[in-house]
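Left out: one protein chain. Kept in place: all the others.
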Amino acid sequence: MSSPEALLLTTGLSRAFGGLVAVDSVSLQLDPATIHAVIGPNGAGKSTLVNLLAGEVKPSSGSIRLRGEDITGWKPDRIARRGVARTFQHTNVFPDFTVFENCRLAAQSRNVHLMRWLKPAESYREWNDAARSAMAMADLGARAGVPAHSLSHGERRALEIAMSLATAPAVLLLDEPLAGMGAEESIRIVALLKRLSADHSILLIEHDMDAVFALADRLTVMVNGAVLASGSPNAIRANAEVQAAYLGADVPMTAL
Amino acid sequence: MADPEHPRRSTVSDRVITWWLVLGILALAIFPAIAEQFYLQLITKIMILSIFALSLDLLVGYAGLVSLGHAAFFGVAAYTLALAAPASDPPNLWLTLPLALATSAVIALVIGALVIRTAGVYFIMATLAFAQMVYYFFHDTRLAGGSDGIYVNSRPSLEIGSIDLAQDLHFYYLVLAALAGVFILLGIVLRSPFGRALQGIKANEQRMRALGYPTLRYKLAAFVLAGTLAGLAGYLAAAKEGYVNPELLAWHQSGMVLVMLILGGMGTLFGAVIGAFSYVLLQEWFSNLTKHWQLLMGSFIVLAVLVLPRGLAGLGRSIALRRRLSASRDDVEP
Partner (left out) sequence: MEWLIQILNSVQYGLLLFLVASGLTLIFGIMGVINLAHGSFYMIGAYLAFALVQWTGSLWTALPLGIVLAFALGLVLEILLISRLYRRDHLYQVLLTFGLILVFEEMRSILVGDDVHGVAIPALLDASLPLTATLSYPVYRLFISGVCLVLAALMYVIIQKTRLGMMIRAGASNAEMTQALGINIRWIHALVFAAGVAMAVFAGMIAAPVSSVFPGMGNQVLIICFVIVVIGGIGSLKGALIASLLIGFVDTFGKVVLPELAGVAVYLLMAIVLLFRPAGLYGRP
């Protein structure tokens, strides 16, 4: 069932808020160099799942393993330092800092020493370089000096992704990265994610079915907090239950 | 024009800041030549309070930690000097100052460790309550003179050449050097990775954690640093007045320094100094008007909060911003 090389593995992961079971015994795995998309109707528990994986929320039961290490119940910063980066569904950047500073600060998180207090932050070339390449990947290089609050919505979503890239993660948890983006921007981000999947593992929450089927190596469908089906995109597309519950007529008929 | 390779929040203001800093220090350095004894002492007092305000600015303005118990570290250092001072000889500055700073740092570490996991209002209330505990410790016990306080019989000695800190003029320059030193130190720290992380934490702590920063450790470090610098101010205050009592630790002191920050504006370092000057000068003016000056001060504070959301320094900034905006109205942002 579970591959020994799985990068991220959840077993029976559950989270209840009082009487409401938001995530119901979800077992899934994220393999290296894979894009694993999680889809499902609103309220299916997808965002809660991301929060569980990122450590923002503690599971009620079940376990999470990262490269075999049990990270269940770990705080978000500890998980992040292990090489997991996440983006937020509602854009969560530093509005008053420039795009460059947002990325530089993200890159600086790899700093091990707490009390680096003497040299100016911007004199550390490794973080500057990491920030610049992250911005370049997200096509934000031209906007480096712009404060984040002046960015368009799509640019801000791109900045979210750039920030997570600046931390040189092994795993990316992306919560609806394309939400609210125009067609052009979406195409660029989809291409970026395709490139990234070569050496990152990506867990992708998305509603944009075109993007999902263009990117996903594996699909998991969640409904009411539980996994309805999980498998290859073609298998999921053919799954009658999934069609009834979620996909309907919006499914692209041909694989790319 | 901002350089994208090394973007700062504004390259212009950096040069301006340095100029104002140099001018300020020069002005303060020349001041004694033209001023009478009374004003010398007044400005010394203001400079000491500026250090106190700067230490709190680090905490409130940059790390986003609103502490209502900062006077505890101020007072503890003052008491350390008073208790460590020998009966007849002047205390040695090189021995007593590090001791006082260390005491403040330790107390800050202990209290900080207890309160740092609390957030928002809990933090405010908990810092206040722990500071009160320290206050009651000094007020109710006979360890350090109780509510009567104790005297510091002579000013510390520097043991360098003919510098005699008992002379107000020499002491003035010592305090000026300390103020300049603290200002420069904070400037360096705030530009460092540590300082940037603090500002990130203030802006969005959740995001910082999601990026992998152990935010609690950063906040605790800031708390201890701020407490130590407050201790420096407290030491100088005790040395200046020659007397310490529990009121140095009272939460009115903590409230007062917070008021200075809002008057001057937080998160600008200069604002702390402006705020200290404004507060003391205001207090002098109000005291001359009536013995019930606290009524005037209280009303002023209420008005200031309602009318000046970013303090006097913020006022200056928004004027400058408006001028820059109207000047560049024809520039199209890419």
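Letters A and B name the chains as they come in the text, with residue numbers starting at 1 for each one.
Following the convention adopted for this analysis, a residue touches a chain if its C-beta (ideal position, glycine included) is under 8 Å from a C-beta of that chain, and two chains touch if they have at least 3 such contacts.
Just so we're clear, the structure is a prediction, and the values are computed from it rather than from any experiment.
A.B. asks: The chain left out here touches which displayed chains?
C.D. replies: Spelled out, the missing chain touches these shown chains: B.
A.B. asks: Based on the whole complex, identify which of B:Leu95, B:Ala119, B:Ala166 or B:Leu289 touches the chain you can't see.
C.D. replies: Counting the whole complex, the residue in contact with the absent chain is B:Ala119.
A.B. asks: Touch as defined at the start, partner being the missing chain; which of B:Val224, B:Ile262 or B:Ala276 qualifies?
C.D. replies: Touching the chain that is not displayed is residue B:Ile262.
A.B. asks: Mind listing the subunit B residues that contact the chain we can't see here?
C.D. replies: Subunit B touches the chain not shown through residues 60, 66, 68, 114-115, 117-122, 124-126, 128-130, 132-133, 136-137, 140-141, 251, 255, 258-259, 262, 266, 292, 294-295, 297-302, 304-306, 309.
By definition in this document, only the chains that are shown with their structure count from here on.
A.B. asks: How many angstrom between the C-alpha centroids of subunit B and subunit A?
C.D. replies: Roughly 42 Å, centre to centre.
A.B. asks: Hey, which residues of subunit A end up touching subunit B in the complex?
C.D. replies: Counting only subunit A, the residues touching subunit B are 54, 56, 75-78, 80-81, 85-86, 88, 92-98, 100-101, 105-106, 108-111, 114-122, 124, 142-146, 150, 163, 167.
A.B. asks: Show which residues of subunit B lie in contact with subunit A when the two form their complex.
C.D. replies: 2-7, 9, 188-189, 191-197, 200, 203-204, 206-215, 217-218, 221, 333-334
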